[in-house]
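Pasting a structure here, questions to come.
With one protein chain withheld, the remaining protein chains of the complex are depicted in position.
Here is subunit A:
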Amino acid sequence: MKRASKGDVIFDSIKWIFLAVVVFVTLYPFYYVLIQSLSQGMSALTDNVIFYPKKLTLENYIPFFTDEKWKTAIFISVFRTVTGTAIGLMFTCLVSYSLSFKDLAFRKFYFTILIISMYFSGGIIPYYMLLKNLNLFNTFLVYIIPGALNIFFVMVGISFFREIPQELFDSAHVDGANDFIIFWKLVLPVSKPFLATIALFLGVEHWNAWFDSAFFVQKPELKTLSFLMMQIVNKNQISGSVSAGAAAYKSSMITSFSLQSAAMIIAVLPIICVYPFLQKYFVKGMMIGSVKG
């Protein structure tokens, strides 16, 4: 009993136009940056690069493989993303799994501590002083330790682990398995959606982080890719003109705009490659968090 009334046709047209605009507005900026990064820097400033690269070149990517500053920053970013995600994931999992036990002694006390720190904090200045006095400034650990336990993820984890059917544990106990074996052999395998979600969020957070690199670290050899990008973006924002854009690297056609475009592509690429495959997990994971959190 489907009939295409006039109203339906209009509605369908509006719907498709709206969705097409959303898709275009989302994707085109990335395409635009890509063709900018593949165009010769100097000519991209004067010619309009809108549909395809002008004077196709990979020159803008060279600094990321030759310049010590960029090479170190990429290494630091990759290294902190891998270790930070692994440690954060492990810690969040173990703590939230432990707190999900319904008969845990002192459970009320633990939850009070947890919930207060979710809604209230000392603010940035006392936090800054704490990290400074723990001697974490100017160390790689300042990227890893302060973010190792995210309270929100712990809450999501607790509600996730509580969903695991009790029978699973009961039968394991009958078999004489201890808590650790149960966690490793039973809990982790059924927790894939949660693990994948947290891993994705932690990974993206570490990869994108610039704040700690800007305020807690002065050593140039510890700066992250995201921080260096922030510096270029800050510079280009104010100048925004051809003359100031030129000469990011002498004796080349690279401008600070073309360099920025190449850096952006390098920073976005890992994210584009990873998130679509984790999508089915994080949609589920996010719903657990938002509905029950």
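One rule holds in what follows: contacts are C-beta pairs under 8 Å (C-beta built on N, C-alpha and C of every residue); 3 or more make two chains touch, one makes a residue touch a chain; residues count from 1.
Keep this in mind: contacts and distances are computed from a predicted model.
A single chain of the complex does not appear, and UniProt lists its protein name as "ABC-type polysaccharide transport system, permease component", one of "ABC-type polysaccharide transport system, permease component", "Nucleoside ABC transporter membrane protein", "DMSO reductase anchor subunit (DmsC)" or "Tetratricopeptide repeat protein".
Note on the undisplayed chain: of the listed residues A:Q36, A:N60 or A:S191, the one touching it is A:Q36. Interface note for the absent chain: among A:W70, A:F257 or A:Y281, the touching residue is A:F257. One chain is missing from the display, and on subunit A it is touched by residues 1, 5, 7-8, 11, 15, 18-19, 22-23, 25-27, 29-30, 32-33, 36, 45, 48, 50, 91, 94-95, 97-99, 101-106, 110, 113-114, 117, 119-130, 133, 146, 148-149, 151, 154, 166, 169-170, 173, 176, 178-180, 183, 204, 207-210, 215, 226, 229-230, 232-234, 236-238, 240-242, 245, 257, 260-261, 263-264, 267-268, 271-272, 275-276, 279, 283, 286-287, 290.
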